[in-house]
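Encoded as structure tokens, here's the structure I'll be asking about.
Excluded from the complex is one protein chain; the other protein chains are retained at their positions.
We just call them A, B and C in the order they show up, numbering each chain from 1.
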Amino acid sequence: MAILDIKIGKIKLKNPVMAASGTFGYAREFEKLTDLSLIGAIITKTITLNPRQGNPMPRICETSAGMLNAIGLQNEGFDNFIKEKMPYLSRLGVPVIISISGNNIDEFFILAKRLDKIKSIAGIELNISCPNIKCEGLVAQDAKETYEVVKAVRKITGKTVITKLSPNVTDVVKIAGAAEDAGSDAVSLVNTFLGMAIDIDTRKPKLGNITGGLSGPCIKPIAVRMVYEVARNIDIPVIGIGGIMASDDAIEFMLAGATAVQIGTANFVDPGICVKTVRGIENYLRKHKIEKIEDIIGGMEQK
Amino acid sequence: MAILDIKIGKIKLKNPVMAASGTFGYAREFEKLTDLSLIGAIITKTITLNPRQGNPMPRICETSAGMLNAIGLQNEGFDNFIKEKMPYLSRLGVPVIISISGNNIDEFFILAKRLDKIKSIAGIELNISCPNIKCEGLVAQDAKETYEVVKAVRKITGKTVITKLSPNVTDVVKIAGAAEDAGSDAVSLVNTFLGMAIDIDTRKPKLGNITGGLSGPCIKPIAVRMVYEVARNIDIPVIGIGGIMASDDAIEFMLAGATAVQIGTANFVDPGICVKTVRGIENYLRKHKIEKIEDIIGGMEQK
Amino acid sequence: MKDIRAKILSNKKTGHAYYKMVIDAPYIARAAKPGQFVQIKCGENSGPLLRRPFSIHKVERGIEILYEVVGIGTRILAGKRQGDFIDVLGPLGNGFSVPRAQGLKPRAIIIAGGIGAAPLVYLAEELKKKKIKTIALIGAKTKNLILCEKDFKKAGAEVYISTDDGSYGCHGFVSKLFHKILKTSESKFMTVVYVCGPHGMLRCIADICKERNFECQLSLEERMACGIGACLGCVVNTISGNKLACKDGPVFNASELTW
Partner (left out) sequence: MKDIRAKILSNKKTGHAYYKMVIDAPYIARAAKPGQFVQIKCGENSGPLLRRPFSIHKVERGIEILYEVVGIGTRILAGKRQGDFIDVLGPLGNGFSVPRAQGLKPRAIIIAGGIGAAPLVYLAEELKKKKIKTIALIGAKTKNLILCEKDFKKAGAEVYISTDDGSYGCHGFVSKLFHKILKTSESKFMTVVYVCGPHGMLRCIADICKERNFECQLSLEERMACGIGACLGCVVNTISGNKLACKDGPVFNASELTW
């Protein structure tokens, strides 16, 4: 049997497949549909300090080989999350990584500080890249801001910190470098691409928020390229995200340099996809007689 | 009959549908397959001052609802272009726009200067955004460089100048603004997104050049959003490009703010698509009782 | 709730513009309640990315869905053949709640607009089992779009029809028919109204129910991605805040909604 475990910061994962934030709810939604204990790690829907109502409907629309979403980080806020979701998550026996976002550095800091005290949390993912909140640019579009947010969180917590990057940038390597410099244990990329769609008959935008985030197989080639660029230029682990629909896609990201992957949109199409992906990776390793998953990380051969 | 004509700089187009550079060869390749005279304008494959061999094979690979290409601007160079392609193009009776690229400002300048003298050329498109040539970043990823290239070309020619923008940027509005400030008559966007794909069995990149440009329906939502942003923020016409497969897509770009559109990848799938798109737009205008195509430009209704 | 790779037992055009598919999914058939739905993957390697939601129309040999071809997903579905396999996730959502007698005897009025008939036939069958007197009002644009008249009759309901163009039954919207029925029918019952159809119709029926103080359960259609409460894409505004059409619905009590 191939060895599938990997390490991200202090977190030991039994396999490199994680469920991506915002696409796996708070895990419980999937309990009847898959064996949660077989997933490498679960990243919960991004929470904020205070509850957020999210964006007006419609919030989703399908596009060619993808979907746009403009959920707008709807969530119950930190306190309710701890009360209502944490007890279940604590019992799962799988590393649980809490995704957080804030309107400013302070909010990130406060959230991280509070999460730091909760033993059953394996790590924190900093969502500085959600395109669905109205403000001037994203933190992850600016190296300095990225550095500052990560630094503030790093100061307050010894837990594993993953910084989630936006693909809506000229040079993702620069932003990844800023996260690394500020002490992030890993970077995950990509979050969604800012996109939009218009109904030509009603002339109205297909999303209530006008713009939204594009995800799904359509974005995979860009995401793989970004992971490839980042992995060659920083020393902390890279977690690949974007359009993974099957184990082949996960392996592609790992060959490009990802230490682990996250599956997003595909969870909507097949609630068992995370576990299937783990099995598919196992089969691939067996077929190619590779002993450790580590051996394929960054294993693309330049010809 | 609806009025379809529009104007881009000094060029009068009988309809807003153009064939995009690099996807329509030098038009002759399509002569038996479609009525070239019905197309709004034709943009020829980007030429450079000197001949270019282009990139190693493989140069194309299909992705979900898209394709990657790494042609690498293969072309015969300016002199051969004038000798071998221009005579045919001159006879077409359709506005012909010559796409040019250079390794530095000088090359753009020289090419523009030479093209300026050729009467039968309607305009020049500056390809400062091809991701398939090896150098440190693209001109179109930097507002200052964009300004300088456009300015140099603007100085030497009175012909209509269109600046073709890259989507691989944090803030496309800024680059569009630089092109406008430098005197560009219009901007066209988007060129392809930098992407890549790996064959997981051979572990080799699917493209000889490793990375390539992503095009096709998969990129449309991002392209529409960029056109929307740019059109609201600059005063020169915007030409929408990216994943147009049918007239509905062209109309979507126009509602988002495009004055005209270019069709790329779809020409490979259906060599008659440009003409079909013109007809489809006509039908839409008729169905919605719109008299002039101009009335739909930027016509998206915010709800 | 399970995700099942199920065999298609039949898939046939029914009436003028609709299709009926019978799917061999015994688990879902056993677990289902009227008003619940399934998420179906319409394409295999190609086709749309997301699943499509369809109400459970009947539970017999397997589960049945009744659908209209409106886009790419339903077009691919219509092309499926007996013996093909599809992925079906369900049963999902809350479903209708059947009235329980409290003082007055309960009476159900079912109101179906167009394809909105789909979930209501299963409900009518359930009401029959519970021996609840049921009236079914079926509305559509024109005669050949009237759906499930026989099915409702078979389920023991008293059936009334209306068409927008008057080609069959009452002339006008089904809400007009509803008014008419209320005028003529006795009111010694505790009436519960069940309605599914276009948005405008739902509002109209809900308003009438409010006036009359009838409980009104409506089945809403929102764009869905996951169908299981994970994506937060299908939000419905209610007096107690955001609810999810897929998980808290698709059936809502009209009095909850802020529209």
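One rule holds in what follows: contacts are C-beta pairs under 8 Å (C-beta built on N, C-alpha and C of every residue); 3 or more make two chains touch, one makes a residue touch a chain.
All values reported here derive from a predicted model rather than from experimental measurement.
Enquirer: Would you mind listing the shown chains in contact with the chain that isn't displayed?
Expert: B, C
Enquirer: Of the residues B:Gly9, B:Gly102, B:Gly177 or B:Pro217, which one touches the chain left out of the display?
Expert: Once the missing chain is taken into account, the touching residue is B:Pro217.
Enquirer: Using the document's definition of touch, tell me which of C:Gly43, C:Gly156, C:Gly172 or C:Pro198 contacts the absent chain.
Expert: C:Gly43
Enquirer: May I ask you to list the residues on chain B that touch the chain which is not drawn?
Expert: That gives, for chain B, the contact residues 22-25, 29-30, 32-33, 45, 53-54, 57-62, 65-67, 69, 71, 74, 216-217, 265, 267-272.
Enquirer: Mind listing the chain C residues that contact the chain we can't see here?
Expert: Residues 43, 45-48, 72, 75-76 of chain C touch the chain absent from view.
Here is the rule we use: only the chains that are shown with their structure count from here on.
Enquirer: Report the inter-chain centroid distance for chain A and chain C in whole angstrom, where each centroid is the mean of the CA atoms.
Expert: Here the centre of chain C sits 37 Å away from the centre of chain A.
Enquirer: Between chain B and chain C, what's the gap in Å when you average each chain's C-alpha atoms?
Expert: Roughly 48 Å separates the two chain centres.
Enquirer: Give, as an integer number of Å, the spacing between the C-alpha centres of chain B and chain A.
Expert: Centre-to-centre distance between chain A and chain B: 34 Å.
Enquirer: Among the residues of chain B, pick out those that touch two or more other chains and give their numbers.
Expert: none
Enquirer: So which bits of chain C are touching at least two other chains?
Expert: Not one residue in chain C touches at least two other chains.
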